[in-house]
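One protein chain is absent from this view; the other protein chains keep their places.
Labels for the chains are A and B, by order of writing; each one numbers its residues from 1.
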Amino acid sequence: MSEAQDYKHIGQRTIRPDGYDKVTGRANYAADLALPGMIWAKVLRSPHAHARIVSIDISKVEALPDVMAVATHADIPNQADPGAINILAKEKALYHGHAIAGVAAKTETAAEAALALIEVNYEVLPPIMSIEDAMADGAALIHENLITKGMAEQPTSPSNVSSRMEMNKGDMTAGFAEADVIVEREYRTPTVHQGYIEPHACTVRFDEDGQSMIWCSTQGHFGVRASTAGLLNLEQSKLKVIASEIGGGFGGKTVVYLEPLALILSKKSGRPVKIQMDRDEVFKASGPGSATRIKVKIGAKKDGAITAMEAHLYYESGAFPGAAPLGPGCMTIFTPYDVPNQYVEGFDVVVNKAKVAAYRAPGAPQSEYACEMLINELADELGIDPIDFRLQNAAKEDTQTLYGPKLKAVGLVECLEAAKNSAQYKSALEKNQGRGVAAGFWFNIGGVSSVIINMNEDGTGTILEGSPDIGGSRASMQMMAAEELQMPTDTFTAIIPDTAHIAHSDTTGGSRTTFATGMAVVEAAADIVTQFKERAAAVWNVTPEQVEWKDGIAINTSGDGEMTAAEICAAAGRTGGQITGLGNINARGAGPSFAVHIADIEVDTDTGKSDVIRYTAIQDAGKAIHPGYVEGQYQGGAAQGIGWALNEEYIFNKDGLMENPGFLDYRIPLASDLPMIEAIIVEVPNSFHPFGVRGVGETGIIPPLAACGTAVSQAIGIRMSELPLSPPRVLKAILEA
Amino acid sequence: MATKVIFSSELQKFTGEVQAQVQATNYRGVVAEIVAKYPDLAEDEILKMAVAIDGEIIHDPFLEQIQEGSEVHFLYRISGG
Partner (left out) sequence: MTKSHITATINGDVREFLCEPGDTLLQSLRDELGLTGTKEGCGSGDCGACSVTVNGRLVCSCLVLAVEVDGAEVGTVEGIGEPDKLHVIQQKFLEHAALQCGICTPGLIVSTKALLEENPSPTEEEARYYLAGNLCRCTGYDKIIKAVMDAAETMRGTA
């Protein structure tokens, strides 16, 4: 379907349309809106990781002159909504930072000060902070009625394990019997945060009779509308959500924390309300990515053929059953390998931590880290180059996946070959340096996208799309519209209207926006081409079939005559009204994007500090619409993964309280921590997409964990199996070796 | 020729079989046939799943037509970050 083609507009490095506002400070983010009469709210949060809420007394706060409204769980109109207990805790505080009450006051300072006067009587309970603690015999129960789902025999007593899943293909016994070498190891990854620089914030106005509104930063404003309307028992038509510019999300801005509470406080006070989280609230109460414990076992023949792969995965879901990205973790772990015998078992485990949220390729970095580490170890055991070992066993077209269908054309082999031919892989290492290679697989998703293109009287077009733009997607929408209509890119302006002005679109996530919303843009643009032909035909008094659309001009093929888009649009009133193209679709056929990364790391053996000295990120984009922003996704994913591998982790004390809720102590990579990141775009077209596009946003965070993990292990000559490879952990390993 | 439905190991717990042949030519028909054939399969659970038809993953397949000889898998829905 999609052969390599010459494109005129896509593939160019255009200047993004929202860039001007962002480099001048004009762009408006979540915290940037103030409304007349607006008041401020703050949230009281649990100082305990696990506690029963015996009573809450708000009488002293309500009496304060500056306080306009107070809300607790009882004020949530829809008590049956399962999301309600993470907006405001009900019977129990389930993690350090769990929201207990909200106060709205005339100033932010007054709201903050008022929190201290809320009297909460807690009965402190023992916190469950790890998978081991949660699954230990006699462990305290976080939820007294949680019965594990998915067991062969339904358990009769509750536990902290909310579900089990299992997948298999082939014959594991026979597979391991064929192997000459079998390696087996357990890996651990910590609780991490998406680390977006913009804290959650919103400004809302409840309107009893008309349109309530929410201004917030979100990956999906239709999701905010659905969740908030559900919790407040509002009709969706009575609630308008405006997606501000979004200061990073990475999966963490796919859920609501503040918006329903703010709207309740606005309703009670009769004033617009603004809430913004402090950074420590962001760390304690939003986000985190699942901590895991993963056992992997792989067998291979001496010639390098892998015969069997087995894994047992344990994922923390926070205190909310089923929140862990366990399914994708299980489904992705072995997908880079064309191996007949595979078995995966997974458990979702509750602990007293914040509810796990999606984090860039949710679940995959953890499971694939474990697999890729062991693959590198096995390559060493067999004396085979790790890229050659992967090439020999690589998934390709028609490989039977563990999770279901056979793969279509994918670019893993091409990425591996590009890695082998890269300058970095051919370079030599020095003392105390190590090199790691790892692959990554992520499905990508399609889903519902809504697009309208309104053609203006001067022949320019306004693209309305329902997908918040988190990394430059407005630029790619303009380019795809330009390509389909064969008109200059700057003819089009792309905007993301509020929920009242376009139909539902799924959240920006799953690397879907350029892929799926781009498909909707192409459909809307094609709709306009059809109408252009009809309108030109009406002017020329010929049939639409006699009109050709070429290079942005309508040509009368049965006589003389050409009309530009501007001429057709200027005449639109006379030929049937204004011209609007529509693309409301449910996109299917998302194509996986495989990646291969190479990390070179030098370890200071005196301090245990690891420095990434060279890095290459290679990934299949299918077709790169805007190569600059595709490279940016690879580089950004690599940096995030490097942070996960080397430094980032939540540190809890023995009482389950988070000790490092700030950027000073939860250290994400700084400019001085990283080298340039060589980005290599491989293009194996996705056969289901008109331009061959694959989603590119998420895969890049997967390989760095094992690439860095292997590089550090090689540099110090010790196989490390627990992340992060922070200086104390690495130094301890060196000293104990 | 019929359509081949392949069950994941999770679904095999309810079907006892790896695959089944169905005659239906659309998604809803396929679901109706397998639910009738395997009483332990819960229809509302099946309807929540995504499908892959000849390798193309479709999250909301309600209106899908299915060609004869196709291969259908039921999958967990995947979300992303």
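Operating definition for what follows: a residue touches a chain if its C-beta (ideal position, glycine included) is under 8 Å from a C-beta of that chain, and two chains touch if they have at least 3 such contacts.
Because the structure is predicted, anything quoted here is derived from the model rather than measured.
The hidden chain, counted over the whole complex, makes contact with A.
When you scan A:Pro199, A:Gly346 or A:Gly466 for touch with the missing chain, the hit is A:Pro199. Which of A:Tyr95, A:Phe389, A:Tyr403 or A:Tyr629 touches the hidden chain is settled by the complete complex: it is A:Tyr629. Only one of A:Gly247, A:Gly510 or A:Gly656 touches the chain withheld from this view, namely A:Gly247.
Although one chain is not drawn, its touching partners on chain A can still be listed: residues 13, 15-16, 18-20, 22-29, 31-32, 34, 109, 194-199, 245-250, 276, 278-279, 470-472, 626, 628-629, 631-632, 635-640, 662-664, 668-674, 676-677, 679.
Throughout what follows, only the chains that are shown with their structure count from here on.
If each chain is reduced to the centroid of its CA atoms, chain A and chain B end up 28 Å from each other. Every residue of chain B that touches chain A in the complex is listed here, in rising order: 6, 8-10, 13, 52, 54-60, 71, 73-76, 78-81. Residues 150, 152, 165-169, 194, 249-252, 254, 327-328, 331, 358-362, 403-408, 442-448, 509-512, 586, 588-590, 688, 695, 698 of chain A are the ones touching chain B in the complex.
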